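A single protein chain has been removed from this complex, and every other one stays in its place.
Moving on, here comes subunit A:
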Amino acid sequence: MLIFAASDKGGTGRSVTSANLAYHRAMAGDDVCYLDFDFGSPTAAAVFDVADARQQTEDRGLHAYLIGEVSEPARIDVWSETEHQVLRFPPPGSGRLVLMPGDVSGGEFAISGDNLRRCVDLLTTLYYEFDLVVVDLSAGRSYAVDMVLEATAQAEMREITARWLVFHRWTRQHVAAAASLVFGKRGILAGGADRGHDEEALRNSIRFVRAAVPDPESPLWSQVSPTQSAWMRKTDGDLKQLASTHGIGYSQVLGSVPLEPVLQWREQLITDEDVLDSQIANQETWQALSQLAGRLTDDKYWEQV
C-alpha cells in the first residue's frame, strides 16, 4: 500500500508523525519504505538519525533519480545505519525499514515525460517490494503533490492502493488550510480530477490527522487557572465545530496525536524506551501513534462516509 503524507503548511508534524508511523509498522513486522519527497528541505534523515549515511548518498537521492541523473535512488537501511541507540536493535521479527532520502539541493522540475515515467516506475516497483510505502510530500500544493497525483492517475498504477493522510495542527488557521488543500478550487481533489482520477474514489482515500492536539484534560494544564481552563475547553469545542463545517469532521479523521513535549523540542522517533524507561515521552503519544499506524491498513476506517 502507498501512503501519501501531505499538509498545507509547514510545521504540522507531517514528517515526524509519518516517520513514526513507518517505524511502528516496521516493528510490527511490515517491510516499510519511507520516501522523502520533501524536496528542498528534507528532514527524514534527521528523524531517523542517519546523518552519516545521508552524507554518503548526498547526490544520489530521489531528486537526482527523478531527473534522470542516477539510475536508482540511494537507499538507507535505517536499522543498520542509524546512530540512534535504540533503533539499532529492532525487536526480532521486525520488517525492513528503508529510507530513500531527498536531496538537499533538489529544486523543482517538470512533471512530464521521463520524470513522470521514472516516478511511476519507482512507486510501482516499491509497491511490489514493500508492505507499506510512505511518501512524505512537501507542504502545500507543491510539485511533489502534483507529481504523485499525476503518477497515480496513470494506467499502470490503477490497481495500486494509495491512501492520503493530510496533517494539520489544531488551530483555526490550520483547520481551514487543511480543508482548502483538499477541497479548495486548486486542491488535491480538483487537481486529481483534472488528471483523470475518479473524484469520489480519491475523496474516499483521503483522511485527516490532527497533530499536536492539546488535550484540555491533560496534566500538562493542571496548573492553569479556571478561566484559562474554561477558555481551552470552549476553544476546543469551537474547533471541532469549525472542522466539521469545513468537511473535515470526526468521520474524516483517521486519528489525533496529542501535543508531545518531546516532539515540540526535537523531530525524532518516539521509542518504547522514551516512554517506558526514561519516560521523557508520554504514554498517550505512543498509543496514538500505534493506533494510527494500525488504522492505515484497516479498511474499517476507510469506508465510504
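Rule of thumb we're sticking to: a residue touches a chain if its C-beta (ideal position, glycine included) is under 8 Å from a C-beta of that chain, and two chains touch if they have at least 3 such contacts; residues count from 1.
To be clear about the criterion, contacts and distances are computed from a predicted model.
**Student:** Name the chain not shown, per its UniProt record: "tRNA 2-thiouridine synthesizing protein A", "SCO2521 family protein", "VWA containing CoxE family protein" or "Thioredoxin family protein"?
**Tutor:** "SCO2521 family protein"
**Student:** Using the document's definition of touch, tell me which of A:77, A:277 or A:298 contacts the absent chain.
**Tutor:** Answer from the full complex: A:77 touches the omitted chain.
**Student:** Which one touches the absent chain: A:86, A:116 or A:160?
**Tutor:** Of the candidates A:86, A:116 or A:160, A:160 is in touch with the missing chain.
**Student:** Residues on subunit A that touch the omitted chain in the whole complex?
**Tutor:** Within subunit A, the residues that touch the unshown chain are 28-29, 31, 59, 69-72, 75, 77, 80, 91-95, 121, 124-125, 128-131, 156, 159-160.
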